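Sharing a structure here in structure tokens format.
A single protein chain has been omitted; all remaining protein chains appear in their positions.
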Amino acid sequence: MKMTYDMYSPIDAVLVNALNEDIGSGDVTTAALIAEDHFSEARIIAKGDLVLAGLPFAERVFQLVDKNVKFKMVKGEGSRVRHGSIVARIRGKTKSLLIAERTALNILQRVSGIATLTNEYVRTVRELKTRITDTRKTAPGLRYFDKYGVRTGGGRNHRYGLYDGVLIKDNHIAAAGGVGKAVARARSNAHHLLKVEIEVGTLSGVQEAVKAGADVIMLDNMQVERMKKAVQIIRRGNPDTTIEASGTIHLGNVRAVAETGIDVISIGALTHSAPAADLSLEFSSP
Amino acid sequence: MKMTYDMYSPIDAVLVNALNEDIGSGDVTTAALIAEDHFSEARIIAKGDLVLAGLPFAERVFQLVDKNVKFKMVKGEGSRVRHGSIVARIRGKTKSLLIAERTALNILQRVSGIATLTNEYVRTVRELKTRITDTRKTAPGLRYFDKYGVRTGGGRNHRYGLYDGVLIKDNHIAAAGGVGKAVARARSNAHHLLKVEIEVGTLSGVQEAVKAGADVIMLDNMQVERMKKAVQIIRRGNPDTTIEASGTIHLGNVRAVAETGIDVISIGALTHSAPAADLSLEFSSP
Amino acid sequence: MKMTYDMYSPIDAVLVNALNEDIGSGDVTTAALIAEDHFSEARIIAKGDLVLAGLPFAERVFQLVDKNVKFKMVKGEGSRVRHGSIVARIRGKTKSLLIAERTALNILQRVSGIATLTNEYVRTVRELKTRITDTRKTAPGLRYFDKYGVRTGGGRNHRYGLYDGVLIKDNHIAAAGGVGKAVARARSNAHHLLKVEIEVGTLSGVQEAVKAGADVIMLDNMQVERMKKAVQIIRRGNPDTTIEASGTIHLGNVRAVAETGIDVISIGALTHSAPAADLSLEFSSP
Amino acid sequence: MKMTYDMYSPIDAVLVNALNEDIGSGDVTTAALIAEDHFSEARIIAKGDLVLAGLPFAERVFQLVDKNVKFKMVKGEGSRVRHGSIVARIRGKTKSLLIAERTALNILQRVSGIATLTNEYVRTVRELKTRITDTRKTAPGLRYFDKYGVRTGGGRNHRYGLYDGVLIKDNHIAAAGGVGKAVARARSNAHHLLKVEIEVGTLSGVQEAVKAGADVIMLDNMQVERMKKAVQIIRRGNPDTTIEASGTIHLGNVRAVAETGIDVISIGALTHSAPAADLSLEFSSP
Amino acid sequence: MKMTYDMYSPIDAVLVNALNEDIGSGDVTTAALIAEDHFSEARIIAKGDLVLAGLPFAERVFQLVDKNVKFKMVKGEGSRVRHGSIVARIRGKTKSLLIAERTALNILQRVSGIATLTNEYVRTVRELKTRITDTRKTAPGLRYFDKYGVRTGGGRNHRYGLYDGVLIKDNHIAAAGGVGKAVARARSNAHHLLKVEIEVGTLSGVQEAVKAGADVIMLDNMQVERMKKAVQIIRRGNPDTTIEASGTIHLGNVRAVAETGIDVISIGALTHSAPAADLSLEFSSP
Partner (left out) sequence: MKMTYDMYSPIDAVLVNALNEDIGSGDVTTAALIAEDHFSEARIIAKGDLVLAGLPFAERVFQLVDKNVKFKMVKGEGSRVRHGSIVARIRGKTKSLLIAERTALNILQRVSGIATLTNEYVRTVRELKTRITDTRKTAPGLRYFDKYGVRTGGGRNHRYGLYDGVLIKDNHIAAAGGVGKAVARARSNAHHLLKVEIEVGTLSGVQEAVKAGADVIMLDNMQVERMKKAVQIIRRGNPDTTIEASGTIHLGNVRAVAETGIDVISIGALTHSAPAADLSLEFSSP
């Protein structure tokens, strides 16, 4: 994890921004009621079964507010925890804990929610060689965190953005004048360390893609039966091709998709529709 | 909406950041395949029934990438649209459309998802005077957008952050030495334009809060039957008090809660667990 | 004070900016004349009677320039000090002291000037329950510091900005169609933790405001005799209303204003016209 | 004036920051009460006699909030205006005018206050060749604006910061081992386009400075009689030397100081203690 | 070119920063001497034979200073121009031209210098299929510009940074426990759109890399004779492998290297040691 890189990390920028958004010109309740030298202990507790992810971000939020807050992880990052489990213990100025609480939980609940959902998919295709990956359908500004949640839940990342992978879609094909020309032009124009992936939705598209020598072929929104045929065509044409499936894949059909021999299944819902994991912060009784 | 404020708007900062996150050093596929002077038309289409929200943000994304892109809203912000409806038409350089597409959809799908879920709650309590509001449980850095989605779906906003409302919770009470002292100290220390809200979980807490003269009383995690009693106690004690309910409220019980006479129901799930609305961008066939 | 919040503090941003403004590409005199390893002691001395405020900001300036500079406060923040008093002792690289000196004094002199003037007002209304508050008439970018100076001088803060308090003025009333409609609309549209304040300049305005149920009524630019009548009207109408006075209030009439029974007196001059307190930095003779 | 440089101007950074400070998450009063399409006219009026300065900054504030606001200057920048004069007329969305009002006035009142005070000094030494200049004693972050106010009031600027002028003070002299060595080292180490100024407080210091060949000699905190002698010594020693006086100079003695033949008088109070000029914004009656 | 992307472009950030660096608190010479309304015409002239690159950046510098400056390109970006050629004509406020001049020329001279040197290499290997590419040895903060210069001179870009290409070097191999393990682990851990390149310096290393199935093999610092053998080994083992050469390649041996059948030659000197192209700005005689 990139957490050890001190100054140029995108993590701090996001967390400081989130703190500013919440604190603004100051926590008026805490300022009115809590003495500067009042100290408390608190614990973060799972309020449901979940895969824990983002605890280092929560810790960092407390440290950004007050570097003297002590934060002790009780459960490991990526572990599956039961409803009622204590996942971290925190100790420090009451004021600091109250100010950091909501921002810390907001990021922790989001990332754990993504990890928990991802993990369901990953366990569904267990024993198969298929990779479950995310997409670029992440919350604006939170891609680092969302993709981290996917990895922590046992999933894999797809390309990070538009800049680190070639993925040719319908409109690129139309503008380039066909599958063959598109693949050839991408290979010629992109730098020589990038593979060329192309998205196709029909079996004739699959055949063209194989012929064009695409490194990766994405089967877009295909039914399972058609996918099986597509996999056969590709394996026969060029066994080294990576095959990806995307679109209308859910927990109910993901195993069937994986069993067709697909290498990679990419799922937008992992990051755009995972419900928040339920975690809360409780202060110890005095 | 704050969209008319040109330079100091938090909107552009978020959208530019999201674009940078996705584009990085450049869209390698588009650079390899699409001619500078190739133009296209496209439309954004609802792939499900939804409440439309965030279209001006989507438009702004396209303009940030290329100010010459034409973006025409077909459906109104806040309107309920059916699966298959065209909600906007876009025209401009193919290159610009492809580069902006994902970032524009990511924000639009998130905000419409929030509006759609909020609207379900709002319609469930329709005819009653109860306000459905959000909480501070928003995605880090996206509070402006998330709260906008709630408003557009017919909900109301709670305080924006820690700085524009006094809300006394358990730990404030414990540290202050009781409900009475906490309310008194908040009233004395906060500036004179802020009301004082206090959160209580028991009927005895309700009685103390009424006695302390709290302006707003939040009933935390109470069963509906207990809420009814709490409302009676408060209305008898001080009819001007605003009563808020929060915790374990869902579509199945929100109407029952509202019917107890509660003024405000605040729901975290509106912003932390709304699934993305399904919208996609399709290029016109050439 | 917010000084313990490490990274998201507005304080550092302002102080670093002020240092950059003064140092630019480097202190050419010090670079030409002072050896890297030359050390000095210095002290900050009051050159007049004043209320000391902003010493932690001055200390922070020295630390931003060189974290090894030792800064020892001799007088307490908020204390009244006499001409000639030493208020702080500083020790470190001569180079660092010379580079930080002007920026540290500029902020210290401004904030102490505000505290000193505020304190004169506060002492003038001593024994009365009236709050002396600031306004939004602060130097651009320095609101946090200016409002801190007011508090340190014994005054109280009004709302921080346009976002954390409702204050209805003439033009809002005109646009809304009258006092009653304005108050009602504000109560209905603003979130439920904000009070509604309205500014009126005549006794008939006062009566309308009482009738409309405003939480806070500001008497704008009224003579003392008229204020007395306004206070009577308000107390008779709704004894819980907070009454504020503003406009043409100075050290000569502030006590008379307070004695009318006004709760809050807000004074723009505290922050826009306080002369700098006279403080200087002197190096110890070698 | 630097107002024509579009993107790298420090002006916008300061004004946007000031707007953010005031507006934060939004003007809650205006949002609650003013319709999006309500328009108004307003005028800025002098509430005292003053030298007008900073009107382009006030205009820029309105434009930053809403580029469609029309702002018409009625009085010229730098002109002396009477109590009651209209200095500008503004027209646009009521909402935009209300949101920009305070920030625009805050900067205008500060800069006009500085220009007005400076102008009093300048008129006091009129017909003499002496320059009245500012110092580095400006409000943190506002040096550009403060120095602009001085120029607009008829004064002149001293060096902008530590980086664009050599000014040797006591401690530099002590660390360098005497006046002669300090001047020589400064001349040798600073780049060849900078003059060397040295500050002295005694007549023997003056003699050393002349002997050392300083380009500019600053007489620090001297009585007028002693200044006369200092001027004689310097003029006799090197007639090309520029002579500057600083410290304990006020409106009561500035002419006497100037009449000694001093070239430059620098005055900290111009920027750190000028009271705000009284200007207000009034909406036209409907 | 990315110049059409308005707000998120790295180009403006670099150019504005360069302008600030040069202008700081203002061009004192121009402020002292040039009237606001003085206009001039000027032209940029090549003072040597060169490949022109970066003219849009120079134009942008002038526009950032003053959007009313007219800039007309006379020679095309990427064209080879002779000593004495006029490459652009500029017209606008004299003040604006003088302030922008140096910054505009600094970027234009650097980028044209890189394009000119790159073009010499490209012409040397003309008719061969070998790509001449840059490396990551660019000036800090100027990678976008340096890589643009290489492309404009006819060269090709290598990966942009550490994030968009896998390149395994000695230490990665040592840490991974051998060539085979390193390639396998990279293929398994990196996302599925990235190829795997490995750097080897010996023929046995070449054999291992072929066996490991590397997509791209870089021959590091090899003599031409040894390169020939390496190419044979690779072509025999896996004809689809891309072969890159790097290290100690200069204009004197680049053609011999290319003739061995190498696909890609990467050269650090293109960006770290290209002398500035000689271009100057001349004002027209009045």
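Letters A, B, C, D and E mark the chains as written, and numbering starts fresh at 1 in each.
Definition applied: contacts are C-beta pairs under 8 Å (C-beta built on N, C-alpha and C of every residue); 3 or more make two chains touch, one makes a residue touch a chain.
Keep in mind that this is a model prediction, so the values were computed, not measured.
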Which displayed chains the unshown chain touches: A, B, C, D, E
Residue among E:V74, E:L128, E:A176 or E:L203 that touches the chain left out of view: E:A176
Residue of C:G26, C:G84 or C:G177 in touch with the missing chain, whole complex considered: C:G26
Options E:A186, E:V200 or E:I234, residue touching the unrepresented chain: E:A186
Missing-chain contacts mapped onto chain E: 14-15, 17-18, 21-35, 38, 40, 94, 98-99, 102-103, 105-107, 109-110, 113, 136-143, 145, 160-172, 174-176, 182, 185-186, 188-191, 194, 268-269, 272-273, 275-276, 283, 286
Missing-chain contacts mapped onto chain C: 12, 16, 19-20, 23-26, 28, 64-67, 93, 96, 99
Positions on chain A contacted by the hidden chain, ascending: 2, 4-8, 144, 160-161, 163-164
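Assume only the chains that are shown with their structure count from here on.
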Touching chain A and also chain C, the following chains: B, D, E
From chain C, the most remote chain by mean C-alpha position: E
C-E against C-D, pair bridged by the larger set of C-beta contacts: C-D
Length of the line joining the C-alpha centres of chain D and chain E, rounded to whole Å: 46
Between chain A and chain E, centroid-to-centroid distance (C-alpha), Å: 34
Distance from chain D to chain A - Cα centre to Cα centre, in angstrom: 53
Interface hub residues of chain D, defined as touching at least two other chains: 23-26, 28, 99, 160-161, 163-164
Pairwise touch network: line, ring, star, complete, or other: complete
